[in-house]
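See below for the structure under consideration.
A single protein chain has been omitted from the complex, and every remaining protein chain is retained in its original position.
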Amino acid sequence: MSEQGQRIEVVTDQDVVRVRQLVRTLAVAVKLSLVDQTKIVTAASELARNTLVYGGGGWVEATSVDNGRRKGIRIVFADQGPGIADLDLAFTDGYTTGGGLGLGLSGARRLVDEFDIVTAVGEGTTITVTKWCR
Amino acid sequence: MTLSADEAARFAALVDEHQEALVTAWTERVASTLRGRLSHAELQRQNGELRRGFQQALAGSAQDLAAEPAAELRAQLAELSSTRARQGFSATETAVSIFAFKDAVLNAFDGVNVRDYVAFSSFVDEAALFTFDSYVRVREELIADQAEQLLELSTPVVKLWEGVVAVPLVGTLDSARAQVVMERLLQTLVDTGSPYAIIDITGVPAVDTQVAQHILKTVVAARLMGADCIISGIRPQIAQTIVALGIEFGDIATKSSLADALRYVLAKAGQNKQSKQSKRREP
Partner (left out) sequence: MERVPVLKIGDILLVSIQIDMEDQVALQLQEDLADRIVATGCHGVVIDISALDIVDSFVGRTLATIAAISKVLDADTVVVGMRPAVAITLVELGLSLPGIRTALNVELGMELLARERADYDDEEEDADGEDGAETPAVFTS
């Protein structure tokens, strides 16, 4: 069960800020604890920047979800970029191809409850993350 | 089976007509199940109000409990379950209080038409089930409240000295509690502007990898904020487990007692404060 999500096209730096603000608003609305709000907004910021920097832009869609027992927030990050050739490598702390700290993917995965990634070389990457209220 | 409009009206009239006898009979039955834990007068009053609720719902020709005219009755039933749950009555005792209304009705008027009675009976059943549901909900809230209170009780953060706070941890640390301790400690550091924190684990019976991880994360988070954590009260067995589990405490200061930890912190704080003067005084 979920409500209509809100989509943001991610093309510039400012869009990453807008993604953070949207996720923050939703996280407050579903009553995530302060620490969990901070975690999901940070994860969204990392992943939205990945969409922009590595995926060459794309879109982010955030939705509040309810599985009957708990409420939560689900965010999809999608791009039509080059995709990721070696997932294991991409999830290694400190590995980067873009001059970052290499904590984006692996770090973001530690900040959320559910993390799902679909990628193919040349076809882009779609990442879906979910954070549930405790 | 739902009540038809005229069945409801007939029962409303009956319940109204025989109110005194009905409430008395009902109270007798309930009193016997509760074995004197609520006073007779109290029960009489409660049942009187409930009877009025039933009567109004029926008079408004409520076909079932979800119907609009039964709103008042639902509120009464919820209230009843809530007080009973808080007074420590069981769910059965609460529901039986409502079921007893059927017996009272059957006893009070002979010669009720069977069809009518069955319809009426299922209406009362719904009401009793409703109390059961509300009862469970209230108990769940109670348990959640108590769990939260317990968390608050068990994690006091105390100010030991100017600029030094301490958390004496007592009991088993699970993930949820560790999280609360961590957040509370860090927030206290900010609120009091204390650059030193002592985590005392004298009262923690065992330290496993998970607990150690939580303590380590707290220490690292405090460092990121600009505060130093010292762990004190490490008992011999715990020291052995920590080493056996291969947990690295790295450069985190550990002391065997809270007193040692405080002495260490004060010395360190004093050193910082006086470093300038003492250096100048040295030849």
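By written order: A and B. Residues from 1 in each chain.
Everything below uses one rule, namely that a contact is a pair of C-beta atoms (placed from the backbone, for glycine too) under 8 Å apart; a residue touches a chain by one contact, two chains touch by 3 or more.
Model, not experiment: these values are computed from the prediction.
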TODO: Among A:V16, A:V30 or A:I127, choose the residue that contacts the chain missing from this document, as touch is defined above.
DONE: A:V16
- [ ] Among A:Q6, A:S64 or A:S106, single out the residue that touches the unshown chain.
- [x] A:S106
Open item on the list: Residue by residue, what part of subunit A touches the chain that was omitted?
Closed with: 13-14, 16-17, 20-21, 24, 34-35, 37-39, 41-42, 45-46, 49, 93, 100-101, 103-104, 106-108, 110-111
Open item on the list: Take the complete complex as the reference. Which residues in subunit B touch the chain that isn't displayed?
Closed with: 182-183, 186-187, 189-190, 193-195, 217, 220-227, 272, 275-276, 279-280
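Rule of thumb we're sticking to: only the chains that are shown with their structure count from here on.
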Task: Mean-CA-position distance for subunit B and subunit A (Å) - done: 34
